[in-house]
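The structure appears right after this line, and notes come after that.
Heads up, one of the protein chains got dropped from this complex, but the rest are sitting where they should.
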Amino acid sequence: MADLEGILRPPERQLPPYPPKSIYLATGEQMVVRPAVREETSMLLEAIAPLLYVERDFYDIVAARTFAELLGWKRYRVKDEYCLVGLIDGQLVGLVNGRTLSSKVGISYHTLALRRGLRVGAHLFASKMEYHIEILKQKYVYITAESPIGFRRWMLEYDLIQRPDIPHELGGVDVWTLTPELYHAAKDRLVVGERPVPAPLLKTAETITIPEEAQLVQQVTGRAKKRSS
Amino acid sequence: MEVPKGYQCKACGRVFHPKRRFCLGCGGDQFKELALEKEGTLLTFTKLHALTMDFTTRTLMLGIVEYPRGVRALGQLSTDKVEMGMKMRHRWEKVREINGQEIYGLKFYPASK
Partner (left out) sequence: MRDVAIIGCGMTKFGRREEDLLELLMEASLAAMKDAGLDHRSVDAVYVANMGAGILNYQTGVASALVDRLNLLPAPADTVENGPASGASAIKNAFLAIASGLYDSVLVVGGEKMRAVTGWEATDFVASMTHRQGEYIYGVTLPSLAGMFARLHMAKYGVKQEHLAMVAVKNHENGAKNPYAHIQQAVTMEGILLRPEAVVNNPPIAEPLRMYDCCPVSDGAAAVVLCAAEKAKDAPHPAVHIAGFGQATDIHAVYQRDDPLDLKAVRGAAKAAFEMARLCPQDIQVAELHDAFTILEIVESEQAGFFPVGQGHRALEEGATRLDGKLPINPSGGLKARGHPVGATGVAQVTELVWQLRGQAGERQVSQAVNGFCCNFGGFGNNVLAFVLSRE
């Protein structure tokens, strides 16, 4: 059995870690962006689960795929995956994930904003691109969009190059690519944040807490809270 | 190429673009066609980042140009390297596609080039 597990489990490579950064949001709140570790995946899965049934803005599709990817990471079934989380006072407000295909090529998986209207998704996606290009020093990042919001944010804002010749991992639509040139052209207007994160602030981001299910669905859909009479 | 026109009120001399049925100044309804002058001054402009769905570019430059005879026109700008008061020249070009139909209009280029 142990041998079979060895066959089923992709070989692990140690990826250079993403150095945490802090981002000052419109509300004055500080969001810490840091890498998640495998031990935190159970909690992330729990956070995402309620979104599997939220149709608005394609949250269901994105949540289901992210759930599968994180589960794959947790159970050693995805190769070289990483996940960055956005935390305000320790509470999860968004996450992004991806993996490396080779030393030169990265694949951007998904972006999930759990709090909306604060550009959390934009900040986290930018952090992910920063990781691939500046930390992993990759030449290409493969990106797809599965929602109109994603398409506008990634394809248009970064002026990505469409590559119909590259098959996407999930059998989805065309792949678009980010290169170091495009990244650096867009960096000034899209990539922000401060390093190093001061120790007290970093400490608030040590342990992830997740919003309650009702609260989360309300945040994501903008649905009015049920009035408690 | 089609030449963009101004329409001068025969009664009071005021010029309009595009064509109107009645003059805004005196109410006159007789107009003389004029070619818009070659060069005008950029009165104001914006770089638009939130485009409607039929545009596939990330941004769009729009501006208002004032011609020497006083008529003004709004159009697209060829570049974002512009400032207020700059001299601009127009061309009549495709500016948009609406439901697959090509729409022609004014596109302004910096005059000094």
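In order of appearance the chains are A and B, and numbering begins at 1 in each one.
FYI, a residue touches a chain if its C-beta (ideal position, glycine included) is under 8 Å from a C-beta of that chain, and two chains touch if they have at least 3 such contacts.
Source: prediction; values computed, not measured.
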Inset, instruction - Taking the whole complex into account, name the chains on display that the unshown chain touches. - result: A, B
Legend entry - Candidate in contact with the missing chain, chosen from A:G6, A:G28 or A:P200: A:G28
Inset, instruction - Using the definition of touch stated at the top, determine which of A:L52, A:A68, A:L101 or A:V192 touches the missing chain. - result: A:V192
Inset, instruction - Kindly note down the residues of chain B that lie in touch with the hidden chain. - result: 16-18, 24, 43-55, 60, 62-64, 72-76, 84, 95-96, 98, 103, 105-106
Inset, instruction - Determine and list the chain A residues touching the chain excluded from the picture. - result: 23-28, 117-119, 122-123, 126, 148, 188-193, 221-224
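Going forward, only the chains that are shown with their structure count from here on.
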Legend entry - chain A and chain B, separation of their C-alpha mean positions in angstrom: 45
Inset, instruction - Could you pull out which chain A residues touch chain B in their complex? - result: 156-157, 159
Legend entry - chain A contact footprint on chain B (complex, rising order): 56, 58
